[in-house]
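Note that one protein chain of the assembly has been removed; the remaining protein chains are unaltered in position.
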Amino acid sequence: MLFVSFASFVSKALLVGIASTTAAQAEDKLRVGLMLPYTGTYAALGNAITNGFKLQVEGNGGKLGGRTVEFFTVDDESDPAKATENVNKLVKRDRVDVLVGTVHSGVAMAMAKVARETNTLMVVPNAGADELTGPLCAPNIFRSSFSNWQSSYAMGREVAARKHKTVVTLTWKYAAGQQSVDGFKEAFEKEGGKVVKELTLPFPNVEFQPFLTEIAALKPDAVFVFFAGAGAVKFVKDYAAAGLRTSIPLYASGFLTDGTLEAMGEAGQGLVTTLHYADGILNAQNQSFRLRYAKAYKVQPDVYAVQGFDAAQLLDIGLTAAGGDVTRRAELQKAMETAQIASPRGTFTLSRAHNPVQDIYLRKAEGKENKLVAVSIKALADPARGCKM
Amino acid sequence: MKFRASSVALFVAVAAVIVFPFTDSAFYTELLAKAMILAIFALSLDLLVGYTGLVSFGHAAYFGIGAYATVLLAPKYDPASLWVVLPGAVVAAGLAALIIGLFVLRTRGIYFIMVTLAFAQMVYYVFHDTAIGGGSDGIYLNFKPSAALGAFRPFDLEQARQQCWFVTAALLITWWFLARLLRSPFGRAIVGIRSNEQRMRALGFATVRYKLAAFTIAGAIAGLAGSLYAILFGFVTPELLSWHQSGNVLLMVILGGIGSFAGSVGGAFAFVAMQEVFSGWTRHWQLLMGGVIVAAVLFLPGGLAALPGRLKRAFGADRG
Amino acid sequence: MDLPTFLIQLLNAVQYGLLLFLVASGLTLIFGIMGVINLAHGAFYMVGAYMAFALTGLTGNLFYAILLGIPLAFAFGALLEWLLFAHLYKRDHLEQVLLTYGLILIFEEGRSLLFGDDVHGVDVPALFAASIRLTDTLSYPVYRLVISAVCVALAAGLFVLIRRTRLGMVIRAGSHDRDMVQALGIDIDRTYRIVFALGVALAAFAGMLAAPVSSVFPGMGNQVLIVSFVVVVIGGIGSIWGALIASLVIGLADTFGKVLVPEYAGLAVYLVMAMVLLWRPEGIFRRG
Partner (left out) sequence: MADVLLAAEGLTRLFGGLAANRDVSLSLARGEVHALLGPNGAGKSTCINLLSGDLPVTSGRVLLRGKDVTALPNHKRSLAGIGRSYQRTNIFAKFTAFENCRLAAQSRDPRAWRILSDAHGTVALRDRGRAALEQAGLGARADIVAATLSHGEQRQLEIAMVLATGAAVLLLDEPLAGMGSEESARMIELLKQLRPAHAILLVEHDMDAVFEVADRVTVMVEGRVLESGPPAQIRASAAVREAYLGEPV
């Protein structure tokens, strides 16, 4: 009996699924597709971005560019193997007007490929892969977050300014890590420093002990790393436990300490990082954003929430200029390209490759916050290498 | 009676699959193509699990090698020839299966399961850690391969419909090939090995060689599926080789009922449908998926293929 | 590499190997005695780590968390055996693979529902929070040494269990032939339940012990599972002694692979396995 009901339930579910998507097409709403991770390692980031995006939309009375928004969400699981299929769910099945996503760079690149092929308007609210606003740049692809190069380039200058001559870098061997290290190295060596060794380990391996031993043997002036999430927590703890915190200073791009400070505990305190957002930015838009966010979701916002919020702001500007009509692409893109986005991170504009030209902050971990120390580089623009637009 | 009912069912199913792309739903056409590709993949594993008695838990490796071979054989800035990349992928995957088979077939039982898994992980790390295929970030197929033979263009894979039909043809040919293979002397021998390997050896069959051949053929067909997958989605990552994929395809085969090609195809379709439906319902859809798997093992031995018989018995419709 | 660095890397390798042993020993026990292939073993490791996180939060100390966690894990294992695995002994390995694969999904999502998807840290007990200075730049965390010591003690305990007890006799018989074991006059259902629960408890214990150094995070079980498989394959199914040797071999391959050939570090472990298989298809310590 069980099997019969199961079979009928599958077929029914399928029918209902098809029917509901076709019925919805009749209404005249702005169809926004959110493709973000809601399960797996980056689930917390996906939720924060969604919250930020929806906060802006709700502040607008549920509208973007004057049109009521209907959301379509797909959990991309941060799984590149399913990326193309997942984005097709939004583009081909749900026929969304706008695509928003995602966290994982590999998945975002698969999304960008589909967006280019189908000429769907797309905003990247996190993934920092340099290619998205480099070789893969396109008139219909925008980014409200950062490029991997940006935050670590700033750190390269900071480390050199602190009179460190030699640095060992360590990261996972994947695009985000590699590009961060490249950005750091570019700035650091331009200022006269030397990266003596680039260590890598496969993503998402977290057995760091052999590398710590090697770092201790190399005795560089400083260490630069790129890690995020669980790996970041473990690395920082291991680094401290190996006694290296007292002998060799540790620097990183800000993802090391975002959303991870609580888990790091004592080991995370005092870490110096660079990022395009920090706790304690004193501008009106940040204060109102933080207040509204905390009220709506009962948690403090983080950099990911800001990026989601700004993605919605960016779209609102473009759509408003086009009278809410996604097909008036020229006006829409023009407005987005020239927009001044009043972001909680500070007002920013977009580069010709559609990446934020933004201030990068120097931050220091205190308690559960990445406290603003200073503006490291003002209005830093990604070089957008390989972009032919 | 049974024969006629099942061939009518098959005919209706094939007709439905051929007609479906006319519904003009690009997404569901693609989903259908994906389900059929996974069906090819599941068929290849069923040859091992269901007919040769080799429970491979690393079958995704050959699927992935087929996919990578397709992308790596294609030029970067021009469409590749389908007649190069497809056979190339099949040969590459078959060759890999042959080499790995030499190792894994030295073991049996639980060992075999674990060793196939471990070798698949090894292949996974080859693509994940080295620069061969873009590392953990994956690699793109920029253009769909061209089916042109000189001036003659039999079909165009850029057209979603034609692509779906091409996959349909591939599935039917694979199915036919495997059904035919089972009736061949070789096929009888591997079925004999599954049922009683010791006896086969005593009769004079070099059983390891037969198993190796079956392992290679299954790997090659998995490579075909992987190649089609790469062509369909244009993007290949190491995750295609991960042990979750090996688990999923095993699930399709068992869900459908091992030792039944129709079951494997049905299992693949059921798997895709479940994934689609569950993930539409809830973010925690994997919980449902896990629940279904556990329930299927406990309450549905023999899989979907055994369902008609079980139902008949339960309702007593066909007694005597 | 100079000598002190080499020695420290050796220490790293041994330390990592011993922790692997803790997970793999439970796996090899369940394989060897019950003939059950258990993919969910990594999930039990994860369950242990999250228990350490939750119970440390409740009790304020990892010691109490572990004291509380072990019986809980044991009971959890016994419950699972009674509920699910007991129905599988007469079935194919195939169905065992599938069932335990389903369990992984359930545990992962259950974890997500209960604890969310954030990374959490677990504090090292204050008693072991210090580090020992090894060179002018490098110290070694005491807690890591404690883990190793506990692993060694546990290994010794397991050997005693196997050499000196009735349960051990069954384990040494290495048989999952229920009839034969029953003929020895042993209550087979109870034995199986105990062995399975013991295996779960070992994995969970490893998770609890490792939680302060690894932190707890989604998907942590899967990383451990596959390497444990390799350990069991190399060591020989059901052989505790083999698991110990294999764990150390893998620890060495992994650690020195990372340092010497970083490009192929992920492969090193599997290459070792392939070579062992060529040499001895049924593992180093295969049976009879």
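Order of writing sets the labels: A, B and C. Residues in every chain begin at 1.
Quick note on the criterion: contacts are C-beta pairs under 8 Å (C-beta built on N, C-alpha and C of every residue); 3 or more make two chains touch, one makes a residue touch a chain.
Remember, it's a predicted structure, so these values are computed and weren't measured experimentally.
**Q** In the complete complex, the chain left out here touches which of the visible ones?
**A** The chain that is not shown touches these displayed chains: B.
**Q** Among B:V19, B:A131, B:A151 or B:A202, which residue is in contact with the omitted chain in the full complex?
**A** Answer from the full complex: B:A202 touches the omitted chain.
**Q** Of B:R153, B:R188 or B:K312, which one is in contact with the hidden chain?
**A** Of the listed residues, the one touching the omitted chain is B:R188.
**Q** Against the chain that's been left off, what residues of chain B make contact? List them.
**A** 177, 180-181, 183-189, 192, 195-196, 198-207, 213, 217
Convention: only the chains that are shown with their structure count from here on.
**Q** Can you compute the centre-to-centre distance for chain B and chain C, using the mean CA position of each chain? Integer Å is fine.
**A** Spacing between the chain centres: roughly 32 Å.
**Q** Once you find the CA centre of chain A and the CA centre of chain C, what distance in Å lies between them?
**A** Taking the average C-alpha coordinate of chain A and of chain C, the gap between them is 35 Å.
**Q** Mark out which residues of chain A touch at least two other chains, giving numbers and ranges.
**A** Within chain A, the residues that touch at least two other chains are 39, 202.
**Q** Counting only residues that touch at least 2 other chains, which ones in chain B make the list?
**A** Touching at least two other chains: 125, 128-129, 284, 286, 292.
**Q** Under the definition above, what is the set of chain A residues touching chain B in their complex?
**A** Touch residues, chain A against chain B: 1-4, 6, 10, 13-14, 17-18, 38-39, 75, 79-81, 83-85, 88-89, 92-93, 105-106, 109-110, 113, 173-175, 202-203.
**Q** What residues on chain C touch chain B, complex-wise?
**A** 31, 35, 37, 39, 84, 87-88, 91-95, 97-99, 101-106, 108-110, 112-113, 226, 229-230, 232-233, 237, 263-267, 270-271, 273-274, 277-278, 281-283
**Q** Across the complex, what residues on chain B touch chain A?
**A** Residues in contact with chain A: 25-28, 30-31, 34, 125, 128-129, 135-138, 140, 233-235, 237, 239-240, 242, 245, 270, 273-274, 276-277, 279-281, 283-284, 286, 292, 295, 299-300, 307, 310-311, 314.
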